[in-house]
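One protein chain is absent from this view; the other protein chains keep their places.
Moving on, here comes chain A:
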């Protein structure tokens, strides 16, 4: 037998590179802080545009004006107060909406009768935007906190329900069979098979839900409100304070980004057992 020698790269006519690396089909390795690149690019564009006078300051205040305005608003306490009120509304609506959405999804996912009763109304609600429901909710609940939290709850409930229900129905029937063969009690079946199996769907629903909560917040705070970021922005519109409006918009953006990031973090930790294209 001959001694094995490392094979020399073979060059054949017509082949440009002898040892070309195989093309990979996945997206490749993650870029560090990749999520920040897009927003930073946008920020750079805005800064350059304002500095060169390409963007009129009456149309869109310059970033540094927005920063100083934010500083002033923080100094006199308006920003914190309004943010606290808004965050409370969003959080309350998010929690209530998530709980209701999950319960409805489980009821509708595990029983045919549940599905028959629950699924239709949720699908109908899905087609009605939050804004269209506000007049009715004002008549029913007044213009207080109750109406605001209810609107947010309704906005959150739908994506949580849809994605959790979808995840739950997608659980492999072989696992249901396993549960039957092990004679699992329904509570154990729910806790160990149904809920973890639906978790990927649920978390995707949560990503939509946190954004939906902030969106619904904008709607309710710009109608008949006396506090909150939306109210602050609406007031600024009346006085033509573009910078304050931008502060509010930036705040909404940051809040949306942060809450989405939080859900993604949970997603990565809770679904560490999965190996997907993204890993």
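Assume a residue touches a chain if its C-beta (ideal position, glycine included) is under 8 Å from a C-beta of that chain, and two chains touch if they have at least 3 such contacts; residues count from 1.
Methods note: contacts and distances are computed from a predicted model.
A chain of the complex is left out here; the name its UniProt entry carries, from "ABC transporter ATP-binding protein", "Succinate dehydrogenase iron-sulfur subunit", "CoA-substrate-specific enzyme activase, putative" or "Chemotaxis protein CheA", is "ABC transporter ATP-binding protein".
Shown as candidates are A:78, A:125, A:169 or A:192; the residue that touches the absent chain is A:192.
Think of the hidden chain as still there; on chain A it touches residues 174-175, 177-178, 180-184, 188, 192-193, 196-197, 199, 271, 273-275.
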